[in-house]
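One structure, pasted below without further comment.
Yeah, one chain of the complex is gone here, protein chain that is, but the others are all in their spots.
This part shows chain A:
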Amino acid sequence: MEILPLVSGICCLLGGIGVILHTNPINKIIMFALLEIGMIGLIVSSYYLDIAIISSLCEPICTIILLLGYLKYVTTIKKKKKYGRNLPVLSK
């Protein structure tokens, strides 16, 4: 077997296991990028170059959306703990 499908398959399996096992969302997004790199490698190794263009364009968009959404989510969670709308005296 050639070297490109072998390396891409190893990337995919390691990325899939890493996405499941990590618990910090930043680490999960990094391992997800590894998984998609493996997918692009396997698409290229089967000579579908037009689909490789599409997936190379859509993967960074997806990563940026996930990162911005994670930052907004963390801001929402932190704001709830620090500055709650209910005053602590009145909530008793």
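The rule is simple: a contact is a pair of C-beta atoms (placed from the backbone, for glycine too) under 8 Å apart; a residue touches a chain by one contact, two chains touch by 3 or more; residues count from 1.
The rule is short, and it goes like this: contacts and distances are computed from a predicted model.
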| item | value |
| --- | --- |
| Name under which UniProt lists the unshown chain, selected from "FAD-dependent monooxygenase", "Alpha-ketoacid dehydrogenase subunit beta", "Response regulator" or "(NiFe)-hydrogenase-3-type complex Eha, EhaE" | "(NiFe)-hydrogenase-3-type complex Eha, EhaE" |
| Residues from chain A at the interface with the omitted partner, ascending | 1, 5, 9, 12-13, 16-17, 19-21, 23, 25, 28-29, 32, 35-36, 39, 42-43, 45-46, 48, 50-51, 54-55, 58, 61-62, 65-66, 68-70, 72-73, 76-77, 79-80, 85 |
